[in-house]
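The complex appears here minus one protein chain, its other protein chains still in place.
And then chain A:
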Amino acid sequence: MSQLLQVSALQKNYGQHEVIKNISFELTQGTATALIGPNGAGKTTILSMLAGLLKPTNGQIQFDGIVGDPRAAIGFLPQYPQFNSWLTASEFLIMAARLSGLTAQTAKEESEKMLQFVGLKDAANKKIGTFSGGMKQRLGLAQAIIHKPKLLLLDEPVSALDPAGRLDMMNLMKSLQQEMTILYSTHILNDAEQMTDQLLFLKAGKLVEQGSLQDVKAKYEHRQIVVEFKVVEEAAQFVVKSTLSAEQQGNIVILQTDDMQQVIRELAKETFTIRKVEQQSASLEEIFMKVAKL
């Protein structure tokens, strides 16, 4: 797979204040990358620079295989998309498409398709001023993808939505993953885990961790195996007999090992009634907390 975007030594200062400090990363075509970090880490600033709204103080943003104005090949959904409230959804989308270079005819057809895709078909001719937050978010996605960009930038696409809206949005994003490279920022890590090829952890303007979801997870792996017994007594018995370092919490035993074979062998020696044996992996949530403390 080929590279779409290369960011090297990116830097953004506001006066003396360094908001983004020397960040480099790459985006491979057809992948989804999550930009993760606490509030104020600089996620929005990075996305704005990629979208061409802000000029980097230093460093390079290089698009491979995009000739001409890179903005034509980028779709951007801001965290709180704001629309001209006097326009209807369909008028706005047609305008957006035409400004990105589509012909009048294609713009009209695409706007209808997009409204269908994001589920706003019935509201096509309503003024955007009457829209709810979720509807605006979906219209925001529609305007970001109507010109079939190569790179889709989404700033906190799901954080402002309720659980149902979040699920909708994630599904929409997943269906787009086939066609475009996606870079999105989020602090809802559960969602990031569902749809990520690459993770970028950002903290105070610095990239503190990056890699594929598997790699990052492996790095922060717990090396713990959790066994859940049916009764507490059996759990206690097992702790006494086990050669591994074990800790009992009610009917649950936590073993400090990643050797599943050995655990099963030990369990098999007795006739315990076991509910569950699992290798516990670190959730992004925990990784986030660890990384944020670095």
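The rule we apply is simple: contacts are C-beta pairs under 8 Å (C-beta built on N, C-alpha and C of every residue); 3 or more make two chains touch, one makes a residue touch a chain; residues count from 1.
Assume contacts and distances are computed from a predicted model.
Peer 1: Match the chain absent from this complex view to the correct UniProt protein name in "RNA polymerase sigma factor", "Sarcosine oxidase subunit gamma", "ABC transporter permease" or "Glutamyl-tRNA(Gln) amidotransferase subunit A".
Peer 2: For the chain missing from the view, the UniProt record says "ABC transporter permease".
Peer 1: Check the options A:Arg98, A:Lys148 or A:Lys290 and report the residue that touches the missing chain.
Peer 2: Of all options in A:Arg98, A:Lys148 or A:Lys290, contact with the hidden chain holds for A:Arg98.
Peer 1: Among A:Phe83, A:Tyr220 or A:Phe272, which residue is in contact with the omitted chain in the full complex?
Peer 2: A:Phe83
Peer 1: Have a look at A:Lys21, A:Arg71, A:Lys126 or A:His187 and name the one touching the chain we're not showing.
Peer 2: A:Arg71
Peer 1: Using the touch rule from the top, list residues of chain A that touch the missing partner.
Peer 2: The list for chain A reads 44, 48, 51-55, 68-69, 71-72, 74, 76, 78-84, 86-87, 91, 95-96, 98-101, 140, 143, 155.
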